[in-house]
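Shown here: the complex without one of its protein chains, the others still in place.
Letters are used for the chains, namely A, B and C, taken in the order the chains are written, and counting of residues starts over at 1 for each.
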Amino acid sequence: MKPFKMVSTEYKSEPTRIHIPAPGGNDVIIGEGYCTMIAGPCAVESSEAYLELAVMLQHLGVHILRGGLFKPRTSPYSFKGLGQSGLDIMAEARSITGLPVITEVMDVRDLDVLYDTVDILQVGSRNMQNYSLLEELGQLDKPILLKRGLSATIEEWLLAAEYIVSGGNEQVILCERGIRTFEPYTRNTVDIGAVPLIKQLSHLPIIVDPSHATGKWEMVRPIAKAAIAAGADGLMIEVHQDPDRALSDGKQSLTPENFSRLYEQVIRLAMLEDKEVLKNKG
Amino acid sequence: MKPFKMVSTEYKSEPTRIHIPAPGGNDVIIGEGYCTMIAGPCAVESSEAYLELAVMLQHLGVHILRGGLFKPRTSPYSFKGLGQSGLDIMAEARSITGLPVITEVMDVRDLDVLYDTVDILQVGSRNMQNYSLLEELGQLDKPILLKRGLSATIEEWLLAAEYIVSGGNEQVILCERGIRTFEPYTRNTVDIGAVPLIKQLSHLPIIVDPSHATGKWEMVRPIAKAAIAAGADGLMIEVHQDPDRALSDGKQSLTPENFSRLYEQVIRLAMLEDKEVLKNKG
Amino acid sequence: MKPFKMVSTEYKSEPTRIHIPAPGGNDVIIGEGYCTMIAGPCAVESSEAYLELAVMLQHLGVHILRGGLFKPRTSPYSFKGLGQSGLDIMAEARSITGLPVITEVMDVRDLDVLYDTVDILQVGSRNMQNYSLLEELGQLDKPILLKRGLSATIEEWLLAAEYIVSGGNEQVILCERGIRTFEPYTRNTVDIGAVPLIKQLSHLPIIVDPSHATGKWEMVRPIAKAAIAAGADGLMIEVHQDPDRALSDGKQSLTPENFSRLYEQVIRLAMLEDKEVLKNKG
Partner (left out) sequence: MKPFKMVSTEYKSEPTRIHIPAPGGNDVIIGEGYCTMIAGPCAVESSEAYLELAVMLQHLGVHILRGGLFKPRTSPYSFKGLGQSGLDIMAEARSITGLPVITEVMDVRDLDVLYDTVDILQVGSRNMQNYSLLEELGQLDKPILLKRGLSATIEEWLLAAEYIVSGGNEQVILCERGIRTFEPYTRNTVDIGAVPLIKQLSHLPIIVDPSHATGKWEMVRPIAKAAIAAGADGLMIEVHQDPDRALSDGKQSLTPENFSRLYEQVIRLAMLEDKEVLKNKG
């Protein structure tokens, strides 16, 4: 018997589609039948750069803007994000573009301030089993993007989602972002099989983050395409105007030009798969 | 510096395309710009069943027939294949359909008898580092399909190919078939990132075997599509008329109906990717 | 260059020995030259059982009592510990036996209440990269036992320790508790090589938890002995009067009789290795 309940297809056979209210007016939908594009830099680094990029991405048809404010970094000596001041920049980008925004929450004590500005709260892979955090998120009426832990099994991942859903918040989006294996060429190994498996086991939507999954920008496009062909409901892609100078994750970030090329091909694929690539009306 | 030489894109920038002479007349090509379909049962089980399936697959447009004769089995008590008598069946299927055939070689002492009948010799994942065998294959003028070892790194895999190529045989086709990870839901974890990585590092063609990579027939179609979207040059798929009664690997085998559905979708994808799905004129 | 600094042997060549003030009067030392035994049940389940076991373990010469109050459980439907009421039981056991106590902290909001009663705060493997928590622990003047994450590299583990030490708290004890691999027979694979590696790279003490590392009580004794022979500074062992009825982790818990047998053998080994097995004067 499967240990997860409320997230399973046995509990609810109809695929869950999550509506993200866009400040610009139109909802963005994440779920079966749609292909949703989330993009932005790894971290919000400066007001000027973030706003410029946000407008660019809006014009390319991106549906949701990402940007890290509180960054979980392996070393205590790495850049950890702008925190509160970055949140103000994000709020401005949200207002200018009319697009919903997503950022990671690492600490239950940050929830209040993030709740008011952010449209989707992200749980990073290192916190997938931070159960205190998951329980708090279960109390909120806000969509949660739950990244798979670096070495989490499919079952543990769905049980982490169960923590949120059983707490009362059904708006959970799963995000495959690569698992840890023996292979040293790539930062992680993207588990593309997770896409059809999750579709079979759960009614929750699943998207793929090919940037973190590979750690190499050259691989982002083929993996993004593979994700959509395998049935993913969307993508989360890191984009930076000047990847070589990014304060974090530059090697896996696409330039806007490369992102645009990726997006064109993804759109053609999504159409072949009968997925609606949402028109962003923001 | 990379430890592999002759298989690298530095050594030869032009993608290698391998011509498989078909007994029916037309060559089958495996390599960049083509999408080649290899299909058949895990093991040749009986003359009647194999010939019936071979003709079915020919009519569906499959380019190469597979079928195991000498099966590497984890347990000494499992069905190990028909051996020599299976080879006669395979030769008959080859003659009737005009299609090239591929089977696995496990033992250097079987090379002579296989050489005369078989069009492509397969090295299984358990023998990827059987260097005595690789050295013998380097002496042959016959295409070799080299499966990735269960826990082989990309580098070790390319070095295994280097054994064959440096011996004088440049006709090596790489085949990703899943790696071993901590995830228990699937038999293996398909490393879809291997496709763009190999394309970047090597001029050799790469195909994907989604049947062994997942071990679950329900996952074969999405993973096959993902492979083509990621840039793979072809697929190897297990098909069986009655998977529940297969003597090996039934759980991962498609019925001919399901295979036909997969192939249709793969063809549409391949066309989107500007890959020629070879017409089989055999 | 190594990315960790203050925890490295380059920064401080003298091994760090951590003094745990025992309520009964004598300090317990964890570090090079000592073999420290931490034991107790996975979770504090009832006052009667915990106090009885605590006295038993005191008489067997255990130096520190363990017991879970806030349990991180993979499923939201599992027993999550007694929380605050368990803390009162632990305080009583501490007072009766005179032994220091250790329990896991999962949430920064629990720190205040735990700080007053508990002698060592444990960071569980799921929270090894919960950087908000690590930063808070860096502010405290209380020893921290930092378990290795399930798939954390040695480097990531030492960087997690660096978070605490660079924050101002140098009293960090590392605890190897098994890593995730492909092997299904055991819950985890104990990385015994981590013991000599940590000794080479860092001045911090390292102990081993063979109960979680194996998940099978039959393996606890041989692995405990291997840990001491490899140079570990101590052990953390799960003991339960009635493992079959334990509310969590029964399969990996030793009966007091089996624990006593283990401890005798460990003491002989520790003496051979010139490690002082502390006399508990509590």
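We take it that a residue touches a chain if its C-beta (ideal position, glycine included) is under 8 Å from a C-beta of that chain, and two chains touch if they have at least 3 such contacts.
Bear in mind that the values here come from a model prediction, so they are computed numbers and not experimental data.
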Among C:Y11, C:F79 or C:F182, residue touching the chain not depicted | C:F182
Listed residues C:L99, C:A227, C:L262 or C:V277, member touching the removed chain | C:A227
Pick from B:H19, B:H59 or B:R73: which residue touches the chain that isn't shown?
-> B:R73
Selected residue (touches chain absent from view) among A:R148, A:R180 or A:H240 = A:R180
If you put the missing chain back, which residues of subunit B would it touch?
-> 3-5, 72-77, 106-109, 126-127, 129-132, 150-151, 156, 159, 162-163, 166-167, 180
Residue list for subunit C contacting the dropped chain reads 151, 153-155, 179, 181-186, 189-193, 195-197, 200, 213-214, 218-219, 222-223, 225-231, 268-269, 272
Touching the unshown chain, subunit A contributes residues 151, 180-182, 184
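As a working rule, only the chains that are shown with their structure count from here on.
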Fit subunit A to subunit C (C-alpha, same chain sequence): the rotation, rounded to steps of 5 degrees, is 180
Averaged over CA atoms, how far is the centre of subunit B from the centre of subunit C? Could you give it in whole Å?
-> 50
Got the subunit C residues that touch at least 2 other chains?
-> 151, 180
